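What follows is a single structure, written as structure tokens, with notes after it.
Note that this complex is displayed minus one protein chain, with the remaining chains in position.
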Amino acid sequence: MRVGVFICHCGNNIAGTVDVARVAEETRKLPGVVYATDYMYTCSEPGQAEITQAIKREGLNRVVVAACSPRMHEVTFRRTVEKAGLNRYLFEMANIREHCSWIGEDKEANTRKAIEAVRMAVAKAMRDRPLYSSSFAVNKRVLVIGAGVAGMQAALDCAEGGLETVVVEKSPSVGGMMARLDKTFPTIDCSICILGPKMVDLVQHERIRLHAYAEVEEVKGYVGNYQVKIRKKATYVDWTKCTGCGECMEKCPGKNAYDHFNCGVSPTKAINIPFPQAIPKKAKIDPQFCRQFTKGKCGVCAKVCPTKAIDYEMKDEIVTEEVGAIVVATGYGLLDQERLPEYGAGRYPDVITGIQYERLLNASGPTAGHIVRPSDGIEPKTVVFVSCAGSRDKSIGVPYCSNFCCMYIAKQAILTKDHLPDSQSYVFYMDVRATGKGYDEFTRRAQEEYGARYIRGRVSRIYPKGKKMVVRGADTLLGTQVEIEADLVVLATAATAAPGASMLAEKLHISYDTNGFYVESHPKLRPVETNTAGVYLAGAAQGPKDIPASVGQGSAAAAKVLSLLSKDMLESDPAIANVNTAACVGCLKCLKTCPFQAIKEETLRSGKKVASVIETVCAGCGVCTATCPCGAIQLQHFTDNQILAEVNALCRM
Amino acid sequence: MTGKRSYAYYEGCSLEGTAAAYDASVRLVMESLGVGLEEPPDWSCCGSTPAHATDHLLAAALAARNLAIVEGMGSNTLVTPCPSCLSALKKAHGRMAKNRVFKEEVNGLLDTPYQCTVAAKSALQVIYEDIGLEEVARPVTTALAGLRVAPYYGCILNRPPALACFDDPENPVSMDLILKAVGVDVVDFAFKVECCGAAFGVPKAEMVHRLTAKVLDMALDAGANCIAVACPLCQQNLDLRQGQVNAALGTSYHIPVFYFSQIMGLAYGYSPGQLGIDKLIVSADALIGTRGPVEKSSAAAEAGKKEAV
Amino acid sequence: MPDVGERELRIVGFLCNWCSYGGADTAGVGRFKQPTDLRIIRVPCSGRVDPLFVVKALLSGADGVLVSGCHPRDCHYSDGNFYARRRLEMLKRFLPFIGLDERRFHYTWISASEGQRWQQTVTAFTRQIHELGPLARAEEALSL
Partner (left out) sequence: MNAKKMKEALREALPSVDVVIAYGPGFDPLHAEPCFIKDAGRVDDLILNPLCEHNLAGYLTSQKGRTAVVVKGCDSRTVVQLLQEGLVEREKVHLIGVPCRGVVSAKKVMAAIGHEKVLSAVFEADSLVVTTGSGEKRLPLMEVCPDKCRSCQYPTPLIYDVLVDEPLAADKPPESVYEDVEVLEAASLEERKAYWEKETGRCIRCYACRNACPLCVCQDSCIAETRDPHWMSQKSTVSEKMMFHLIHALHLAGRCTECGECERACPMGIPLAKLKRKINKDLKDLFGYVPGTSPEDRPPLSTFRVDEERIEEHKLP
């Protein structure tokens, strides 16, 4: 056994609080170690060269690198040793940065810990065996979950790249949040005008199949070969017949359905088409508001429908799509305004949210683009915008910044002035965060050209006084309390994880953070990957993002998918379970516990019944190994012996 | 109602003095609702403002002493009409229940250690949650046609939410619903939990004048002709100071400020004298002059039932 | 804060690769100060942790053992930590029966984003082990 150990300074990141020279020195004393050295940056090009040369020069057959976390550079160094002709599984990493040098200033203690980390790695390395991955065919189709701007971008790029693309959108139309916006910052482009064409491209693309008003029910399989069950929710309208003429909506007597698209600014009909530019432009019934369902009689829509598309008996339908990769672009939700009782949103009609205001501003919105107070339909003269309505507020569990509010408030202030030249806007803010290209200029225009008054401070209470809403807050620059009598108050409610985000994460086996946003596999270097191979992230599902960032991520995710599916065969990770048929007694406890049904019973020629692993299905969790009483089924690269070696390296009596 | 409810009843210093009317009215109302109130023997100061401004340990010990007495009575719920007492008692209980060390520290000062088994509730909470609106509506005999009430909860009755665990901290409704249940007009009042400034009465009178004026002003704005409160300090401040406010700001406020229990008492047919309404600084005679009998299962009771469901 | 003083004790941590190991990384990246006693063994999943590893460690020189995986429902392998939960709970109840203080073994769930939670856990557990002191070995007990 000839183990070589390379200890990285990582500049001062490690060397600063770990005596790397001593680690090397101690390491040389270990049985099996024939070479140990420390190096400034082991991951650098010369650093890697150092390794490849040493492998040849010293005839190393095991390599250990003591540096950062394996989650960071294991892949890098595996490639390095492979270049030098060593099987990439004959390599181990000791984490002496995140777990040693960065956890405290005590150099002595850190060094001790580092030395033992290396000792464990060496002990494990000496029991490493070469592993060879087998390859399997990939299904060159991709599933995109969510058809907001990020999801649509990802889908279009994938389809353009030649992939069969399946898009699942939970609402009846594609477009997402962006379709609700009136204009976009900092250019004041008409939102739907730039989004509309994309929406059309999406449905018309020959390689894109859209399931609107549908949700992911179950995800099975593994990278390259996922089977996804999709629930197509009952619309009670046969979309193959529906022409979107709107006759039914016209005549429908059920007038009080909640209008999801307009965020409840005004009610809609029980049978409705979400908005004029909706794609697909089809009607659907909301049963809880439909007389046919609640009262059991009505049938108006069925009578008036020229194509006889109405079908009250329709049931949800489950379809299964087989894909090789998945892009998750489920977007964001908005903080429930009830959580801000001191602002009275929900109680006072003239306190509304930013997205509702977008609908008021929008020409195709319920007020046809006229800004009027919900309470009495009068044009407001004074409009107050409250930023950080929930955001950056630990006390209600939203410690983070919602990213785009500062900008859309500036935009809305500008639009307000455009719509109502004699109006006056006020903006309460904590900080104006305008870091994008042309953003700061934009917020300044709002103040300087459009005369929006920015007040630095938070709002403590909003209450009605006569027909006015009094907004009371602090002006921290003047050091006083201010009260503004507003006709309309707009709250920039915090962006939150999309409703149901965690449930979807559990189906996909990807992780989400404490705020419910999906976790990327590396915050800097793998921003659109997840820890589950073949599943990628795009847009605000990963954290609040504005349109350019979401579109960028959509394309990034698409690029990742295209490079993954550009191969006909994928290499399976050989670190999977393996049965020693000589030792296996065929009790098949492993078969009962495998979370992936990756184990089947097999009868040897001798007639002996044993367990056998389905290579492509095994995900390498090792539950079977922990279940097997006789150690016959071993998770490669994490065998009992390897883990025991680490334990023994630590606890020697 | 099944059986006779009974609670330990802690009146505290205010209700013995300036707020005697609150005490009297609460006792009468509870009687009509068939609730027994038992005063803890030898109760002492609750340890609110004066104490906890000086020493938190002392403050907690004072509160815990009373709570321990209640444990001695074999009761697990303590009713107190005064929000200051309430939060003092709840604060002490909460911190002792959470922090073992602190509990031992406090109990070290007491003859009888407090085991943290008593839940303190405001009279309002007991009436709203334990008794319920339907019961509240039942004893109504008198219609109070003239009253349009602005319910004023004050700053600490249901705050901080984590401690009070009762009603909405920003938009409480319990008093609104109780008063509606006894058949009184209740206006939508935005300053339910606004600070009335009472605590600054001595050091910053002119500020208190402004704050008090705001509350009174908003009440009138909302179309109320009287205010209902659940706190001795609020009552004193809003009622006693109206004159001062008028003098200082040249206003002419004349809004009676009742304890919510006094209004309930009136609805239950007690005389203003029994309820101490004759002791209000801003006279309510004109307002309550208009009251007259209602026959049972009247609109009031109905209203009560409706609110209850 | 995390300083527990005295000489280091032997604490073994079995961390699942996807959540808790990442959580420990996050803590490091955030430079959250931690006691240095604990040594980390990376396993793919808490479901890989055979209770016998814990027993083995405690019998062969460890003063404490910590196992941490993904939060229930958030397992990278969907069910691994559900099995772990049952097996480790059984073990936690069993250890005292053979004279091993159950406080020497702790199992919990920490996600990759919970650096703080990792810091608190490792700090609290290390303090607890120091309160218990070194674990007397059978050999020592037997030495005649």
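Labels A, B and C are assigned to the chains in the order they are written; within every chain, residues are numbered from 1.
Here is the rule we go by: a contact is a pair of C-beta atoms (placed from the backbone, for glycine too) under 8 Å apart; a residue touches a chain by one contact, two chains touch by 3 or more.
The model shown is predicted, which means the values in this text are computed figures rather than measured ones.
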Visible contact partners (per top-of-document touch definition) of the missing chain: A, C
Sole residue of C:Phe14, C:Phe32, C:Tyr83 or C:Trp118 that reaches the chain not shown, by the stated touch rule: C:Tyr83
Given C:Tyr21, C:Tyr77 or C:Phe125, the one touching the chain that is not displayed: C:Phe125
Residues of subunit C in contact with the chain not shown: 51-52, 55-56, 59-60, 72-73, 79, 82-83, 85-87, 89-94, 96-101, 106-109, 120-121, 124-125, 128, 136-139, 141-142
Contact footprint on subunit A, counting only the chain that is left out: 580, 583-585, 587-589, 592-593, 627, 629-632, 634, 639-641, 644, 653
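We adopt the following convention: only the chains that are shown with their structure count from here on.
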Subunit A and subunit B, separation of their C-alpha mean positions in angstrom: 50
Distance from subunit C to subunit B - Cα centre to Cα centre, in angstrom: 52
Touching two or more other chains - residues of subunit A: none
Sequence positions of subunit C contacting 2 or more other chains: none
Residues of subunit C defined as touching subunit A within the complex: 2, 8, 10, 12, 17-19, 21-22, 24-25, 27-29, 31-36, 39-45, 47-50, 53, 56-57, 60-62, 70, 73-80, 83, 87, 111-114, 137, 139
In the complex with subunit A, residue positions of subunit B that touch it: 168-171, 190-191, 194, 218, 221
For the subunit A and subunit C complex, residues of the former touching the latter: 69-72, 95, 97-100, 102-104, 106, 109-110, 112-113, 116-117, 120, 505-506, 509, 511-514, 519, 531-532, 575, 593, 595-596, 619-623, 625-627, 635, 638, 640, 643-644, 646-648, 650-653
